[in-house]
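One structure is given below, encoded as structure tokens.
In this view, the complex is presented without one of its protein chains, the others remaining in place.
Just so it is clear, A, B and C label the chains in written order, and each chain counts residues from 1 on its own.
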Amino acid sequence: MSSALSNLFWILIFPGFLFTVVLGLAASWIVRKVSALVQWRVGPPFAQPLYDIMKLMGKEILLPQEAQRHVFIAAPLVGLAGVLLLSTMLWRITIAETAFVGDIIVAIYLMVLPSLALILGSSASASPHAAIGTSREMKLVLGYELPLVLAFVVVIIKTAGHVEPGQQLSLAAISEHATVLSVSGMLAFLASLLCVQAKLGFVPFDIAESETEVASGVIIEYSGALLAVWKLMHAMMLVALPLFLVMVFLGGFGTAGWPLVAGIGKYVLVLVLIILIKNTNPRMRIDQAMRFFWFYCGIALAVAVILATIGNYYGISWL
Amino acid sequence: MSWKTWSLKKSVWVFHVNTGACNNCDIEIVNLLTPKFDVERFGMKLVGSPRHADALLVTGVVTRQAAPRLKEVYRQTPKPCVVFAIGACACDKGIFHAGYHVVGPVDKIVREEDPNAIIAYVPGCPPKPEAMISGVVKALSAL
Amino acid sequence: MNKKELDNKLSGIRDKLLGVEQTSEKRMYLPCEAENCYSVCKFLFEEVGCRFVIVTGIDAEDCFELLYHFSYDQLGCIVTVKTFIHDRDNPSIESIAQILPGAEWIEREIHDELGIEFKNHPNMRRLILADDWPEGVYPLRKDTKK
Partner (left out) sequence: MKETVRKPVLAVGPFHPLQEEMEFFQLTVDGEIVTDIDVRISYNHRGMEGIAETMQYDQIPFLVSRICGICSASHPLAYVQAVEDFAGITPPDRARYVRTIINELERIHSHVLWVGLAGHFIGYDTVFMWAWKYREPVLDLLEKITGNRNNYGNVRVGGCREDIPDELKPEILREMDKIEKKVDMLTKAVLDDPILHARLKGVGTLTKKDGIAYAVTGPTARGSGIKVDVRHDDPYAAYGELDWKVITQEQGDVFAKAVVRLLETSECIKMVREALKKLPGGPIAVEVKEIPPGEGCGHAEAPRGETFHYVRSDGGNRPVRHKMRAPSYVNVPSFRASCIGQHIADVTLTLAAVDPCYSCTERLAVVDSHNSVIHDYDSLLRLSREKTARLKKEIGAPEMRLEDI
């Protein structure tokens, strides 16, 4: 009984749903505020993302007549569930150290869920503009998944020598090593940072769902609470994805004292990098993005894999 | 006041509908986004789809060709929503009241679609951006 | 370029005009019959080098008047070709959009508002009236207004 209750507490309150949402809303405020400051405006108040979500929750939900209703309604919930699982898992690995073998693979799968949900939801909404968004989102997913997995391969190779056999695919074990402090790790980190940028739908990869382009984007037909769920999902991704990067590349999070402070610092660093990339780049076209991910990221990561293998073989840790 | 209304006041997303305006109201609306007025401070922002909107900023006297379109946009906006008639033409046809191609004003067309629509009026030709902000604030405090 | 040269140039179409009215130094009206209108406009545009401005359609009770405004920019003089269409039941005139693509819209507009048929117009579809506006109702005709 008590274990069921405590599990519920883990998932819904801390550090699962509620905690991640609060952090995510704060992060999305930072994103909006910084963008406004660049344009010499004041920007929204701190609680603005919260107000937006609350308001959307209280609004009517309109279903497009030609939409496939079940998929249309289920898609945002699936996406939210994916991010919720991902963030709960990541937090538990950090705080409660309840890692299991192969959790990095589960994490990668869970990270695909929001994009899949977006594709499902928009293709169910029977809108020509959503259709364009859908096709772009699909291409984008095809584009960034490969480099992302390659980047994790680099990390696994890098950490292989340092963790116990059988623990290579465990996030907890990986997160004890700051892989980024090596040439191959750095390459992998940068590539996956850009992949995360694309997953978050930020410039330069906001091809399917940008702020100005939401009109023709994937969530055009959504309204009310369903739109709020998308927004929540996005806010939670703003926490979960950088956190994942921190764990995989930057040596993870502590639970108390200096490691905790350092962990927060690392998270903020990743977030700031994401905002900087967002505000200093023009939007890419979909074929440019594909070329970027497959060709440039692919080459960089292939080099990183070779370097990591050599380094591992000869015991050169900086490679 | 319920939490729904309270949060609505804190976060108003507006969709801009031009139903035959002279562009002045429209330019003043865009002006709201620029550094001098910056309505994002109050949580307002322009959205690109009526489905995401809480308020419709309707400018211009409603022309015959635009009337069905205004109704369509109103249908697509999730309720509760507030319709703002921005400018003298939108409020009561203004100087164009005698036009043969004019079927407005905005409230008449919107009420044909929904008799209980909440409609707020911001008169002026064009209303100053400050007047629009004040109009939105007043309309919201009356909710 | 002075006034005399303009007058000399205009002498090429004198015979097609009903007269020349000069209300002021910079405003000139050239009345002509509907069948000559096309060639007068063509002459003004191609030979004299006037810039097309707009066409005004007027319902003058007994006939339709079309005023083709041209501007002779070297002198800043507005030259207006004044055409009368006497057939009120089936008003029609040759379209100048064939030589002046800039006149395409205004001819469509006059067709909408006054119901005047422009022969050989490249694209005579409804321009400014709403899709549900009834056929055969012309808002600027005097009888419609009453």
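Basically, a contact is a pair of C-beta atoms (placed from the backbone, for glycine too) under 8 Å apart; a residue touches a chain by one contact, two chains touch by 3 or more.
What you see is a predicted model, and the numbers here were worked out from it, not measured in a lab.
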| item | value |
| --- | --- |
| Visible contact partners (per top-of-document touch definition) of the missing chain | A, B, C |
| Contact residue for the chain not shown (choose from B:L8, B:V61, B:C91 or B:L140) | B:V61 |
| Residues belonging to chain C that touch the chain removed from view | 23-24, 26-27, 51-54, 56, 58, 67, 69, 71, 73-78, 80, 100-106, 113, 126-131, 139-140, 145 |
| Residue ranges of chain A at the interface with the undisplayed chain | 38-41, 127-129, 131-132, 212-213, 215-216, 220, 282-285, 288 |
| Interface with the unshown chain - residue positions in chain B | 16-28, 30-31, 34-36, 48-50, 60-61, 63, 65-66, 68-69, 72-73, 76, 95-96, 98-102, 125-126, 128 |
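Definition applied: only the chains that are shown with their structure count from here on.
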| item | value |
| --- | --- |
| Interchain centroid distance [CA atoms averaged], chain B/chain C, Å | 41 |
| Mean-CA-position distance for chain C and chain A (Å) | 65 |
| Residues within chain B bordering two or more other chains | none |
| Of all residues in chain B, those that touch chain A in their complex | 2-8, 10-11, 13, 35, 38, 40-41, 43, 47-49, 51-52, 54, 76, 78-80 |
| Complex interface listing, chain B residues touching chain C | 63-65, 100-101 |
| Residues of chain C that touch chain B when the two form their complex | 128-133, 139 |
